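All protein chains but one are shown at their positions in the complex.
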Amino acid sequence: MKNALTGHKRWERAWRDPEPKSEYDVVIVGGGGHGLATAYYLAKLHGITNVAVLEKGYLGGGNTGRNTTIVRSNYMAPGNTLFYEKSMRLWEGLSQDLNFNVMMSQRGQLNLGHSDAQMTVLKKRGNTMRANGIDADILTREEVRRIAPYFDYSPNSRFPIQGALWQGRGGIARHDAVAWGYARGADRHGVDLVQNCEVTGFVKEGERVVGVDTTRGRIRGRKIATAVAGHTGHLAAKAGLTLPIETHVLQAFVSEAVKPMVDIVVSCGAMHFYLSQSDKGTLVFGGDLDGYNTYAQRGNLPLIDHVMAAGISLMPSLSRLRFHRHWGGVMDMTMDGSPIICKSPIPGLFINGGWCYGGFKATPASGWCFAHTIAQDRPHDLNARFTIERFSTGHLIEEKGAGPFPWAQ
Amino acid sequence: MIRINCPFCGERDHSEFTYSGDATKVRPAHGSTDMEAWLDYVYLRANPKGSHTEFWHHVHGCRQWLVVERDTTTHEVLNVAFAKPLKSGGN
Amino acid sequence: MGSDCVIEARSQLATRIKPGLYGTAEAPQVTLSEVRRRRIVQAAGWSDTFETVARRLAEAAGGTVPHEFGIAAVADTVTTIWVGADRLWFTADDPKLMARFAGTFTDEEVVFLDISESRTILRIRGARSRNVLAKGFAIDLHPDVFPVQAIAHTMVEHTGVLLHRVGPEAFEIYVPRSYAVNIWHWLTVSAKEFGYEVED
Partner (left out) sequence: MPAHSFRAASGGAIDRDQIICFTFDGRQFKGFAGDTLASALLANGVRLYGRSFKYHRPRGIVAAGPEEPNALVTVRSGARREPNVPATMVEIYEGLVAESQNRWPSLSIDVMGINNLMAPIFIAGFYYKTFMWPASFWEPFYEKLIRQAAGMGVAPDQPDPDRYERANAFCDVLVIGGGVAGLNAARKAGEAGERVLLVEQMPWLGASAVEPLPDVEALANMDNVTVMTRTTAFGQYDGNCFALVERVADHLPVPPEGQPRQRSWVARAKRVVFAVGAHERPLVFCKNDLPGVMLASAARDYANRFAVRPGGRAVIFTNNDSAYEAALDLVKIGVDVAMLVDARIEVPARLAAKAREAGIEIASGSVVTRAKGFKKLRAVNVARLSVDAKSPTAPTRTVACDLLAMSGGWSPVVHLMCHKGGRPHYDSDKLAFLPGDLLGYNQSAVGGCAGDWTDEVEPRELWKIPQPYGGAGKAFIDFQHDVTTKDVELAHREGYVSVEHLKRYTMLGMATDQGKTANIVGLALMAEARGLDIPAVGTTTFRPPYTPTALGAVAAGEVGRNFQPERFSPIQDWHEERGAIMVEAGLWMRPRYYPKDGEDIHAAYRREAGVVRKGVGIVDVTSLGKIDVQGPDATEFLERVYANNFATLKVGRARYGVMLRDDGIVFDDGTTSRISENHYFMTTTTANAGPVMAFMEKLLQVEWPELRVHLTSVTDQWAGIAVAGPKSRELLAGLGTDIDISNEGLPFMGVAEGTLEGAPVRIFRISFSGELAYEIYTTSDYGHALWEMVWEAGQPFNVVPYGTEAMAALRIEKGHVAGPELDGLTTMEDLGLGRMASRKKHYIGSVLMHRPALLEDDRVKLVGLIPVDRSLNLESGALIREMPFHPNDRPVRDNASFEELTETPEAAGLLGHITSVSHSPELGHYIGLAMVVNGPARQGSRMYACHAVKGENIEVEVVSPHFVDPDGKRLRD
């Protein structure tokens, strides 16, 4: 706190604002959490520091800066379970690793079940977690009520709460701080963070991708790695790849700041609603996708109506509370709801994308695995299944079984 | 609210319709056993930024499947047509 | 179907419709009721021939083919409505409606289906009908846009319904039967501020 008392003059600039060089060992496209984490781990763990992160807008201005910040590791599909747990473990030491407080708050996450069918799935999920060394509990309705007395337990409830899956280590983190912390860390290792630099095309020599064209000129790279959540599909198309991805918008909402009222993170699949209260006192919440392809970072009224209705149906006292902003983020929705972290079929091009609406929690592990994949030219065990080929072979990674419909994942 | 001008029903809120993705994908002929063609049809998407040709089903209206051209950066609807060319059925 | 029936037909709203005056206003400004025992016959054909088949169908039924999708053709005993490509509904308060088509058509021309009981028909009339309907229907009900005999296949309370303007201040709503209780509830709540009468 010393700095605070000396007028904050001693905090140096968070990151430099370098002119891009003409060539790097690795060029990362996308200055969101994943791109920045990838740069950080490339430098820190693999000694590759001649790296640029190219960001078309401002660092962390993509989904990293517009998500509802839920962090959990409660996945059950083989391939997902341990990957997200790896991420959780990285989160647990992240503030110290970065020397920047990402405000990771492991206040516990409640996944509500409203029917026998849902409870079966939650139990399967919880048991799978626990069998893999991940904390999980199955709660009865009464236990849920003790944790969250403010939900609707009356006969008026359309989807009565039957129970829940509880992950005590789940929680939220401060989205901006994650981007800024990784950015600072990467910058300290010599990575060039280049903002207002949009990649507009790829430079190819034969089959191989050897650079990118940007709004700030051509930049060559021995390896080009994209981490452009929401834009993976159309960017990859510029390199000649068609992917099993559609871009969709997810909206989020924030209420006025109120004194502490909800001290957990809650998700309700039956009604499509999730909510947490930020350290500032605002409630941050959201729901389902709007459900049509879009690159506009905004959604429409029917979904907004639905989110509000779901929120109040779950927690009747929200009715008179007011929201004061809502926004949207555009995401890569894949055909099985799971991500892609791999060497692409095009030599020199590495892809990290397809995060759907769940990639914030993945930020550390995604960067960690992507850095490994780029540095070693092969995936780590943890991301070995996150390939593009899985769609042809049928080795899909599905939590839900929604079928090949991106808007239904 | 995206307003879709159904050729049968007139202009309606998009919430009367369900979305069903890229309408430019060509379904392999019934009977085709070309695995690659099926994979392409079921999984791969051009996902364009800009004009997108897509299916909407007027599920709460006339139940016709429509092909809508819409800009994915502005949501502006550029064209609406029946998925199936019609010979009769109103005007 | 059902004409010689000795069992009593029962409305989906049998226990919900309770005639009387409701709401606050002294004089109710809308009246709500259910239209019972109307028959609905769907006739569906094939696009290459349906134009002529439709004319013959209408003739057989004693009506005419509406020349627009959004307008019902009303004749003495039958109302004809487009409900989709190559599909018409004939509605009449006649238990023998289906019989009007008997024997004259082949499957190669048209297929029929009696779906009378799949819909509960609600009627609302009175000065404030439009105000009540505007609380659920996202279509323009202004008489210049939605005149008498206009129909709309549209959504109310997340339910696909058919709305038919049967008079300057009178409408009928064809509701899928299993949703009728829900829509009736919505109508009564929405009408309350104007005062309403429920008729049997």
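All chains are identified by letter, namely A, B and C, in their written order; residue positions are counted from 1 within each chain.
Here, a contact is a pair of C-beta atoms (placed from the backbone, for glycine too) under 8 Å apart; a residue touches a chain by one contact, two chains touch by 3 or more.
These numbers were taken from a predicted model, which means no experiment stands behind them.
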Chains in view that touch the one left out, judged over the entire complex: A, B, C
Among A:174, A:234 or A:343, the residue in touch with the chain that has been omitted: A:174
Among A:78, A:201 or A:217, residue touching the chain not depicted: A:78
Residues of chain C in contact with the chain not shown: 1-12, 14-15, 23-24, 42, 44, 46, 85-87, 107-108, 111, 113-119, 134-140, 142, 145, 157-159, 176-179, 181-182, 189-190, 192-194
Footprint left on chain A by the chain that the document does not show: 1, 3-5, 7-9, 11-17, 57-59, 61, 65, 78-79, 81-82, 85-86, 89, 93, 95-96, 99-106, 115-117, 119-138, 150, 152, 154, 156-159, 169, 174, 176-177, 180-181, 195, 255-261, 263, 271, 277-281, 296-298, 300-301, 304-305, 308-313, 316-327, 380-382, 392-396, 398, 400-404
Chain B, residues in touch with the chain not shown (by the definition above): 1-3, 13, 18, 20, 27-28, 30-35, 38-39, 41-42, 55, 57, 59, 63-65, 74-77, 82-85
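As a working rule, only the chains that are shown with their structure count from here on.
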Gap in Å, rounded to a whole number, between the CA centres of chain C and chain A: 49
Averaged-CA centre spacing for the pair chain B and chain A, given as whole angstrom: 30
For chain C, residues that touch 2 or more chains besides their own: none
Of all residues in chain A, the ones touching two or more other chains: none
Residue numbers on chain B that touch chain C, as the complex places them: 8-10, 12-13, 15-16, 58-64, 82, 84, 86-91
Touch list for chain C against partner chain B, complex: 47-48, 50-51, 54, 66-70, 82-87, 138-139, 152-155, 159-160
Of all residues in chain B, those that touch chain A in their complex: 1-2, 13-15, 19, 21-22, 39, 42-49, 52, 54, 70, 72-75
